[in-house]
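Certain chains of the assembly are absent from this excerpt, and the rest are unmoved.
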Amino acid sequence: MKNFNPMRSVILNCVRDDSDLPAAYRWLYKHHVADSMSQFAPYVTKYATYRALPTPPDGIDFGTYNWIMTEHYWLINPFPAMGSGSRGLAFSEYWPSDFLEITNQPPAEELRNCQWQGTKDGYHPIVFAFMPMFWEDDLKGSHRTIEDGPNFRWLTVFKYPEGVSREEGDDWFLNTLAPALVALPELNRFVTSKVLDAPKTGSFQRVAELWFDNSKTWQKAIAEIQNIVAKPSWAKYDKFPYLEPYNDFVGTFLLDRPESDHLQQFRGYVTTR
Amino acid sequence: MKNFNPMRSVILNCVRDDSDLPAAYRWLYKHHVADSMSQFAPYVTKYATYRALPTPPDGIDFGTYNWIMTEHYWLINPFPAMGSGSRGLAFSEYWPSDFLEITNQPPAEELRNCQWQGTKDGYHPIVFAFMPMFWEDDLKGSHRTIEDGPNFRWLTVFKYPEGVSREEGDDWFLNTLAPALVALPELNRFVTSKVLDAPKTGSFQRVAELWFDNSKTWQKAIAEIQNIVAKPSWAKYDKFPYLEPYNDFVGTFLLDRPESDHLQQFRGYVTTR
């Protein structure tokens, strides 16, 4: 018997380049969505995929993931026996043989043996982070309704560099960076939560969403903020946001509505004719 | 981490008069259902709206709400931080500027500052009560199946007057009134539960459903019962059910099937052409 701790998770996937999209999407909708729903429909209450908006100019300096963000709401920790070798499921998921290449990840052996390690010019392994069901900190725009206009969501997931404690990092983020962001007129909405410690699906420490009208106001805001917020003493990366892109800091740009809310909308791989 | 305590809730809404129905329904289906599902689909397992049947003659003496009853089943207490000012949600719900007028509620400031207060000739603020998942007391008709005929449900929500303890009130309800109701040949089904203390969304104390064939047999039964059950000593309201309508006692008349089971049936605001 367990306590009840429903959770939300975000998963970010890249493609190596735009040319991989047909193969990547074929895996997603012809294989993975049905595989996933078969597996976890009894304990996942929402399973939705958002297609990343095109990476804005300079987006690469912010560790931008270019394919999809997948959001789950879990009634249970789905890794009951992580490490035991058994998942307790009738079927394994299907992966095409070139899945790791298509999604710009290291070879399987490397993935298994090393810690998660992404680099700007190299691999961008899948990012997987669990969060509380509700946003912990609501820093700006809590009254925004869906009637208030388009939303350009910048979802960021990050950790502080080795040697910096989560407390120290969060102190800077919440008390120095966040107030400066809140002051930007272009920023419409700002919420953030700590990444949960269990289940531990990676080394990231915090998730934050910053919403703008569109990519132009995001660019304007980013250009402003780097003149306002100085590099913290502990930072090992010189440029704003002072966290190494694709390694300590990743993000993706999203609409407020998923491309597909699979449990509600999936109807099989039905194509053009 | 939390214990697991799934719950059911009922919400009763009025319209000021029939003329408000087009505006009220437009808010419901063009705005509110999608707002709500966006917000709570990950932890609400049923979200259904029942349209109130026309108020029968004398229905107003029983605090009858004339628009809709909305039923939710919750996996969690949805008010994790009530009072903190933050709801932890990306979006707020949209309300039209005349929502309080349309739904016959006091102005916003009054609503916020005062305790819930309805009156027969004045406001009928929204009633919101949480109940256990299962009916606690099954007083009559437990073998009824859907094949047994039409059901005219009288859903009542009530509290005892100030100064009367819940125990004293319930003792009268369960041991004096209920047996007399059970004895009525017109009554087909009778179930009741205590309103839960947490979450506390109002001051009501008990929910009861009494089912009849139709409004005529309800009227007949009501006419009979008031000759049988005398006013309890603690009552401050003289007429049956000896609880002040719209303040201590409210109710609504429903079919056994919702107008819409939104999570299953909502498909967007699709209209006539």
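Lettered A and B in written order, each chain numbered from 1.
Keep this in mind: a contact is a pair of C-beta atoms (placed from the backbone, for glycine too) under 8 Å apart; a residue touches a chain by one contact, two chains touch by 3 or more.
Keep in mind that this is a model prediction, so the values were computed, not measured.
Shown are 2 identical chains; the number of copies across the whole complex in this structure file is 6.
Note that in this section only the chains that are shown with their structure count from here on.
Averaging Cα coordinates per chain places chain A and chain B 41 Å apart.
Chain contact summary for the complex, chain A toward chain B: residues 3-6, 8, 45-46, 73, 75, 132-138, 142-147, 189, 191, 209, 256. Chain B makes touch with chain A in their complex at residues 1-4, 31, 34-35, 38, 41-43, 45, 75-76, 80-81, 85-94.
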